[in-house]
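With one protein chain removed, the remaining protein chains of the complex are shown where they sit.
Chains here go by letter, A and B, matching the order in which they are written, and residues are numbered from 1 within each.
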Amino acid sequence: MKPRPFDYVRPEMVDEAIAVLAEYGDEARVLAGGQSLLAMLNLRLADPTVLVDISRIAALDEIVDHGDTIEVGAAVTQSRLLAWPRLAEKLPLVAAVLPFVGHFQTRNKGTICGSVAHADPSSEIPLALAILDGKVVLRSQRGTRMLAAGAFQQDMLTTARANDELITAVHFPVLSDRRVAFREVARRHGDFAIVAVAALMEGKGAVRLGVGGLSGRPEVRSIASTNGSATRDAVQQMAAELEGYDDLHASAAMRRDLLCRLAPVVIDEAFRCAA
Amino acid sequence: MPPLVGTPIRRKEDPALLSGRGRYADDLPTPAGTLHGHVIRSPHPHADIVRIDARDALAKDGVWAVITGQDLRKISDPFLVALKTPVHQWSLAVDRVRYVGEPVALVVAESRYLAEDAAELVRIEYRPLDAVIDAQAARVPTAPILHPEAKTNEISVRRFSYGDTKSAFARADARVALRTTFPRLSFTPMECYVVVAQYNSAEGSYDVLANFQGPFSTHPVMARALRVGGPKLRLRIPPDSGGSFGIKLSVFPYVVLIALAARITGRPVKWVEDRAEHLLAASSGPNRITEIEAAVTRDGRILALRLDQLEDYGAFLRAPMPGPLYRMHGAITGAYDIANVDVINRVVLTNKMPASLIRGFGGPQLYMALERLVQRIAIELDLDHLDVIRRNLVPAQKMPYRAAAGALYDSGDYPRAVATTTDSGRLDDLKRRRDAARANGRKYGIGFAAVVEPAMSNMGYLSTLLTAEARDRAGPKNGAVSMVTVNIDPLGAVSVTADVTVQGQGHETVLAQIVADQLGLRPEDINVVLEMDTAKDQWSIAAGTYSCRFTPGTAVAAHLAASRMAEKLKGIGAKQLNILPEDVELAQGKIRSRSNPDNAAPFGRIAGTSHWSPVMLPEGMAPALSETALWTPPELEPPTRDDRINTSLTYGFVFDMCGVEIDPLTYQVRVDRYVSMHDAGRILNPMIADGQMRGAFAQGIAAALYEEFSYSDEGAFLSGTFADYLIPTVNEIPPVEMLHQETPSPLTPLGAKGLAEGNCMSVPACIANAIADALGVADVRIPATPRRIHALMEGSGR
Partner (left out) sequence: MRRIAKDERTRIRLTLNGRARSAETEPRTLLSDFLRYSLGATGTHVGCEHGVCGCCTVLLDGTAVRSCLTLAVQAEGRDVRTVESLAAPDGALNALQQAFQNHHALQCGFCTPGILMSFTDYLKRNPKPSEADIRDVLSGHLCRCTGYAGIVSALLEAANRIESR
């Protein structure tokens, strides 16, 4: 299990990085934390001509508090964000999901943006970004654009990033209503979730529900939270619409049933969560 | 001084291992010019190999060879197997591949990275064939045949009958029948296989370093495959190994492969297996389907058993297979006093990786059937599960007990062990927890499992596979030899070598305890050297570390060798101290007079005598430089004419009891409380014993709830990474309360029995019983994954 040969470049500035991406296009892969990419390289499941290591670009290694959003740069590791002193206050949902992302050792190197870029259908950070209606910042020599999370992740391991674009940061909105809850079911703690469910209270008897593991990407719906049976019906309808999928660890039916069992609990937890 | 044996002294092994100074196979220096191998493996479960084109690979800088099955066929022979069938296996596929992952070619290059690059340039053309994955389907006459010369995939069927099962079934009040399955899994060690081979063309000999675990009955298999006499295959085992659990027996085909590569290239060749290869193709426990039926009285007494066991060995039968089907044979009635039993043992081949040794070795499969059946008897007769167990246990008064199929249970008090476990409020507590959970509408169940744990295999057990007539023709096979040597150096320092391979069981420490006791020294005074070299160390076919042979075998040999050495030193001491030999004692680093301890000399002074002044030895005494003890217990007799076989030397007992709850949200099985009682005879080092039991317990949990090698119906392998093959982490292992009872074995001087496999055998059955109780179902498949529990609870039709 050794990687195929590749050229290695380690830019110190974003402009250098996007210049390499412009030159190589889909033959380049961006290396940030490498916690998914290196495993794929070792298994020879990826075949880049050049690896662009952005982990030493100082400008990307920043957490910026804009007041209404928190910007997390592409080199910021998951453990760094987890240790950010204002995390619980500003982004309670992100604080809730991060301990479920991999393990202590992989969070030390894995990045927030890397997880968003990888776009696993049940992974926690993309789910958090989606339910918060966050944004992904993409830069290329052609310019910079900001995509809503829902527009960014399109399907299983598929995103709207063009080959010459670098994800430079993601923005997590800071919500005034801090009542949130999160749960996931995984075979073992730290594994990719089979089903992950997040809930945000929206006031006025509504709740925003985010679901991972039922389709190719995180799904978000607003539903009524006040009426138990209406909530259950809405969740059931969501499960039926999304269908779920089969793999080694779960059948589609089991994913649907998990959602129907988990969602009311998570909504209830969010409801009772102290503001 | 109180004896060291029986005390929890800390391990001698640890300081080096904790400091990064271990000497594992991949850490050792390699000869100058060593090349590196990479195995190209079959992507097909079943296919003919049409063509292998290696030209592009060979044109690459740094690539030395691309070796194929055709190359090996010319210079090697297929591996020997106990069962005579026309199933031939070389260390690379010849003409046909029969499982995904089967080695097809070996690339040899100047680095592993390069070898993997070159492997991608080798073009192999296959003609795919229909594959058969399911063990039952493989028996159907229309099934694809793996080995056409064998004409069938069911390559062995043996019928055994003990007592009068037929009339017992005729007079029984009821019959209870059940089918159980045991899955494929492997207790994958954290270190994978490593082989470094050299060929000496002047001598025609091979020198191979490999993290092989034994049994060394495989050494002649390797030598024969290489077409050399045993002494021309020098096999060396490194001082440290990163776990084994039976799995590192199956490095042996690669020992042959890499040895041949060294011969072909004329250079030393090294191969380090990677995890993807290991999961795909290293080794698996065999999967088994058991049809089991009991003839019972109204009150649950079992009069007779019938078992039809179908065991799936994958694409090839490899030595010493079909061991798991026969290792428990003498003890097939488990912990129960059952006089009549009929057994059918079937061996079937399918397009999966070959099965082989694995901790528990046949026990988990047997007890899944037997212990599930006992639970079903309780359900169907409306009795209490524990009562049915108690009613059938072998009574203490019957010890030593000859089981129907021939095992001689050396000692034990099973009913007392069960009573101790359920007493002290433990069972009441479980019932309270169950009742409280059920009152809240939750699914909670209690399970039990009673297990007889054999140790130190009779090397003749596998010949039960043959008919009595075939056994006569093949020559006698029985017994098992253990060997230990105690050496004294010129300054009287003591060293010990033994016929075991290191895997982490702390043998170095326990051997030091045993020898130090006899010689009146401290454990730190004893140097135990356990790396192995077949050219220079003592070994028999039984050598190695497997089937818990250490405590009833090697430990005894150490005790004997050290006590003989002690006797000699007493003789020498008596002469030098001018006292009678009966008055000499070895204690506190001294050799001294028992009656007048001031009359003493340091141990080293007297012990060195044989080096410096052998003439001073007592008359007729051979120099006390080294004592080798060979221990061959007479109870390990060959199979009788009517196929009764004492499969092992000692038989311990394990009784487990647990409560599980099905998580109402997640379908996960949560082990609420687990109690495990062990009677392993005398305990040599309680700390190490506890570690072995907890390790086995964790692997039992793994088998019950997490680990399985999955194949698609078409034969694709689905468990190829640690993200798919789920080894429990710390959070998946529930706490366990370990209880102990000590009934020494009367058959070994130390009284110790094996203890490191029992929980691998008991835990899957106990948890399956608890799940059956929680859900009220008969058919419980392990691993009981959320997916399976979901299907059981919600019906699979949705």
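Definition applied: a contact is a pair of C-beta atoms (placed from the backbone, for glycine too) under 8 Å apart; a residue touches a chain by one contact, two chains touch by 3 or more.
Here the structure is a predicted model, which is why all the values come from computation and not from measurement.
Although it is left out of the displayed model, the omitted chain contacts the following shown chains in the full complex: A, B. Here the missing chain is touched by one residue of A:Glu12, A:Asp26, A:Asp155 or A:Asp177, and it is A:Glu12. Screening B:Arg41, B:Arg275, B:Arg434 or B:Lys575 for touch with the missing chain picks out B:Arg275.
Although one chain is not drawn, the whole complex shows that of B:Met1, B:Ala202, B:Ala439 or B:Val730 it is B:Val730 that touches it. If you put the hidden chain back, the residue from A:Asp53, A:Asp133 or A:Glu202 that touches it is A:Asp53.
From the options B:Ile52, B:Ala137, B:Met687 or B:Leu739, the residue with contact to the unseen chain in the full assembly is B:Met687. Mapped onto chain A, contacts with the missing chain fall at residues 1-13, 16, 31, 34-35, 38-39, 41-43, 51, 53, 55, 79, 99, 102-106, 108-109, 188-190.
Think of the hidden chain as still there; on chain B it touches residues 10-11, 13-15, 17-22, 24, 26-27, 113, 187-192, 240-245, 274-276, 503-506, 687-688, 690-691, 694-699, 721-723, 727, 729-731, 733, 735.
Here is the rule we use: only the chains that are shown with their structure count from here on.
Distance between chain A and chain B, defined via averaged C-alpha coordinates, is recorded as 44 Å. Listing the residues of chain A that touch chain B in their complex gives 1-5, 43-44, 185, 187-192, 194, 248-251, 253-254, 257-258, 261-262, 265. By the touch rule above, chain B contacts chain A in their complex via residues 112-113, 116-117, 120, 274-276, 664-668, 706, 710, 718-719, 721, 723-724, 726, 728-729, 731-732, 785-787, 790-791, 794, 798.
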